[in-house]
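The structure follows.
The block that comes next holds subunit A.
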Amino acid sequence: MAPEPPLPGAEPVTSADTPPLLTMSGITKSFPGVRALDGVDLEVRAGEVHCLLGQNGAGKSTLIKVLAGAHQPDGGRITWRGDTVTLKSPIAAMRLGVATIYQELDLVEGLSVAENVFLGHEPTAAGFVVRGREARNAAAGLLRRLGHPEIDPARLVGELSAAQQQIVSMARALSHDVRLIVMDEPSAALDPDEVANLFRIVADLTADGVAVVYISHRLEEIRRIGDRVTVLKDGRAVAGGLPAKSTPTRDVVALMTGRNVEYVFPERPARAALAEPLLTVRGLTRADEFAPLDLDVRPGEIVGLAGLVGSGRSEILETIYGARKPDAGQVHVDGRALKTGSVRAAVRAGLGLAPEERKAQALLMLESITRNVSVSSMSRFSRGGWLDRGAEFTAARRATRELSLKPDRPSAPVRTLSGGNQQKAVLARWLLRGCRVLLLDEPTRGVDVGARAELYAVIRRLADDGLGVLLVSSEVPEVLGLADRVLVLREGRVVHTAPARDLDEHRVLDLVMEGSPAS
Partner candidate 1 sequence: MSDKPSLPTSATRRRLLFGAAALSGGAFLTACTSNEPKEGSGGQAADAPVADDKPGKPVTIGFAGPQADHGWLNAINVNAKERAKKYKDVTLEITEGSNDTAAQIGQIDTLINKKVDVLVILPADGKAMTQAGLKAMRAGIPVVNLDRIFANPQAYRCWIGGDNYGMGLNAGHYIGEQLKDKKNAKVVELAGLDNLELTKQRTEGFDAALKNYPNVKKVARQAAEFTVESGQSKMSQLLQAQKNFDALWNHDDDQGVGALRAIEQAGRDDFFMVGGAGALSAMQAIESGESVLKATVLYPPTMAASAIDLARALGQGKGIGGMAEFEIPSSITLYSAVVTKDNVKQYMSTGFK
Partner candidate 2 sequence: MTHPTTPARQEGPLLDGGGPGSGKSASGGGGGSPWSARLFRADVRTLSLIGVLVGLALIGGLTKPDAFLATSNVQLILTQASVIGVVTVGMTFVITSGGIDLSVGAIVALASVWATTVATQEYGFAGILFTAVIVGLGCGLVNGVLIAYGGMVPFIATLAMLASARGLALQITEGKTQMVTIPSVLDLGERDAYLLGIPPLVLVFAAVTVIGWLVLNRTTFGRRTVAVGGNAEAARLAGIDVRRQRLYLYLLSGLCCGIAAFLLIVLAGSGQNTNGNLYELDAIAAAIIGGTLLSGGRGTVTGSVLGVLIFITIQNIFALNNLESATQQIAKGAIIVAAVLVQRRTSHTP
């Protein structure tokens, strides 16, 4: 067995009183029309987990891109172990020992794991002949170290799951002589057990003296692994070096939002579910994805699907919606059977999907709010193919106002909106369409804490107006807080159904892990 390569950057753990590894002071950065960073200070010590918190648009992404050498700051000073440095390019940052793992992973899907890990610094013979075996062995060592020996270095990255790809990305970071790793929302696409592995890796790294800058929306994660916290708001650091474990949540939330809320779920109306089901699913199956599924959604009801990533949640929604063709089974809306495998039939019957990947699957990023809202209802504003843009505008604005979408300027391009407002634009699309059943896949992904409560209220209000809602979320508190009834999925199979108030987070987690109701 080949000896495991040691994790690079190993040096004695530094204590709080040694000089900081990195300081950034007074960093400013403007883009045309936007001041993204307005004098940010950040200090990171070797061996610590430094958490960066802030709502979307607070400047986190810009700051880490400056740190990664991808953006050049307009002003400010960066010092590295006491020396002033300029990070002219990503390569310069990498040479210093800064590695960044972006949320949208920057891997080449058509290359193997090993090739990705050593992309740009392949072990070579005679300067140009890539030594494939050596690269594979070294990659295998790194992957073992990261707790994922099952990933074959020779496999194509495109064939791996999102979580595995993240591990590859991390292996790539570690293949350099790294002293600081920036992780941008690393847990967003991970299941609880994978998150646990991630935390173990972070702990290993810091034990070796590597500093980690950790970005997450999940406060509980920050409590678990963070050492110190810097909070960004509107391009400024409103607080730096707060103790991660002991700062009260309400203080952190207040710093981020200026308000004192985190998860606030609307009240469930007390109501008897007497109405006939709007959406009926019977025996819907896709081999290898989910077992025959029966499901009802009544008007005014929010039904939640809880389960791990890979448990078939998104696949179920997409199959109901006709975006995937089922092997068997039927979907009825208002008692009428839908042509399976046809999105158009589903939309005509009154289904609407807010997909998981909002930017990739729902939005026309170059287009205005109006056009994004009206895209599914164009025939209503046209005669003989000719658009009545006045009517379109009025109707779209009515829908966006109903959801309090900000800004209230329907001609604004949708890509300038925050995540929460982009989600509202998608909901407004279905509202305008007059849809009867909403299928929501991770409706609050990428939506910052402050905007979530508002989105929850919107979803509940739509249900109160008589819509049926089928909700998928990997955040168990969200499903429990928002849904009336919860179906727990494990490996494509419903293992438990119960009213949301009869379940709690631990119970659901037990169910998704074990598959049988723990008692």
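Brief remarks follow.
Assume contacts are C-beta pairs under 8 Å (C-beta built on N, C-alpha and C of every residue); 3 or more make two chains touch, one makes a residue touch a chain; residues count from 1.
These made the cut because all candidates are chains of the complex that A comes from, given by their letters.
Just so it is clear, the model here is predicted, and its values are computed rather than measured.
Within this complex, subunit A touches only one of the listed candidates (1 or 2), namely 2. For subunit A in complex with candidate 2, the touching residues are 31-34, 36, 321, 323, 343-344, 346-348, 353, 355, 360-368, 370-371, 375-376, 378-379, 382-394, 397, 407, 409-413, 416, 429.
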